[in-house]
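First the structure, then my questions, so here it is.
All protein chains of the complex are present and in place, except for one that has been dropped.
Letters are used for the chains, namely A and B, taken in the order the chains are written, and counting of residues starts over at 1 for each.
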Amino acid sequence: MTSSTADTIRLRVSRYRPETDSAPHFDEYDVPLRKEWTVLDGLNHVKNEVDTTLSFRWSCRMGICGSCGMTVDGEPKLTCGTFLSDYAPGPVTVEPLANFPVARDLVVDITDFLQKLPRVSPWIIRPDEHRNVEPEVEYLQTPGQLDVYRQFSMCINCMLCYSACPVYGLDPEFIGPAAIALAERYDLDSRDHGTSQRIDVLGAHDGVWACTFVGECTKVCPKHVDPASAIQRYKLKTALHTVKAFLLPRGAR
Amino acid sequence: MSPSGGTPTDLRPYRPRISTWWWTRKRSYIVFVLRELSSVFIAWFVVFLVLLVYAIGQSEAAYRTFLDWASSPWVIALNVLSLVFVLLHTVTWFALTPQAMEVRIDDWKVPGFHILAGQYTGLVVVSLFVLWLVTL
Partner (left out) sequence: MTRRRITPLVWLMFSGGGVVAAVFLPILILVFGLAAPLGWIDPSYAHLRAVVGNPVTFVVLLGLFVLMLVHSAHRFRYTLYDGLQIKRRRTVAVLCYGAAVVGSVAAVLVLVSAL
């Protein structure tokens, strides 16, 4: 049985109402199969024309805000960049982002990530706490210095990596790929002096050491941040830091 | 619904349990688990090597007895399986190393391919050395 005529495609969408449901179920909608339409366009079509009760997050619709992450046919995707035509003839299964509690329909509770991110101090840390900054003077940085951390600065906090990470799914205390990648981004920034502060957070048991280098986070990242690389490099950095702490007297550390 | 509206978490969020078979859902998860299971075969072969060294240290007769035991079908099968898993370990370990470390000489980042080639070269050199050492 085909699930669509040539110009429509069926979306199987996960629905969950916390007031009345004990578990999610699927509703099906046939949406137009337009060449340039994404899954997000399909969902908006449903909400506008078919079923206004469908709840989901989205914003920029161009892959930069990180709001529209969902599970499409089992894979974490930004729905604004996932084209319906790639899934023809369908059906396309759309579920909320895995590994997060489902608040309603396709909306997940992202509080956990929002609490973890500040723990890695994702901002420039200066020993003088920026007190000696002159108004007309910038912190200078060469293109070479920028290149060292640029890749890790591309993170849009979309949490697809958390969704793909089996360790995070099994152990929600794990601080997670994006948080570690952002810690590395600031550690590598020549303007920053906060490495020792961040190592304390990331060297805890729910920090980098929970990671077993599955590598799925890197595979699903829409901005090619390569968080897995950041994590392994952070493990080595922490390990060498620990070795130095053993070998050098307190004063020299 | 609470009168003040409340955050989504006030309203009984749905938290599915992760199945024990979570890793069978995606090919990359299956390869990951197989890669991790190579640890069992690595441990097995270390035990095998320790037994071999013991036999060699005892006498020639003990060594020959050991080889006889090692040639029995189930040991051969286990070692063939071990070789397969160890090769999986080698291939995945080499492939992941460039991702796990950034090597920079001055400002030049060493391309992953160089690191990969270096590791396989090391594998060949060590293998030839062991072969030479044993069959001298």
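Quick note on the criterion: a residue touches a chain if its C-beta (ideal position, glycine included) is under 8 Å from a C-beta of that chain, and two chains touch if they have at least 3 such contacts.
Everything quoted here is computed from the prediction, not taken from an experiment.
Novice: Counting contacts across the entire complex, name the shown chains the missing chain touches.
Specialist: Hidden chain contacts in the full assembly come out as A, B.
Novice: What residue numbers in chain B mark contact with the hidden partner chain?
Specialist: 18, 20, 23, 33, 36-40, 42-43, 45-50, 52-54, 56-57, 60, 63-64, 67-68, 70-71, 75-76, 79-80, 82-83, 86-87, 89-90, 93-94, 119, 122-123, 126-127, 130-131, 133-136
Novice: What residues on chain A make contact with the chain left out of this view?
Specialist: Touching the chain left out of view, chain A contributes residues 166-167, 170-171, 203-205, 209, 212, 235, 238-239, 241-243, 245-246.
Simple rule for what comes next: only the chains that are shown with their structure count from here on.
Novice: Need the CA-centroid distance for the pair chain A / chain B, whole Å please.
Specialist: Comparing mean C-alpha positions, chain B is 28 Å from chain A.
Novice: Which residues of chain B touch chain A in their complex?
Specialist: 1, 7-9, 11-15, 18, 22-23, 25-26, 28-29, 32, 36, 96, 99-102, 107
Novice: Residues of chain A touching chain B in their complex?
Specialist: Residues 16, 18-19, 21, 23-24, 74, 101-104, 107, 109, 111, 144, 166, 169-170, 212-216, 218-219, 226, 228-229, 232-233, 236.
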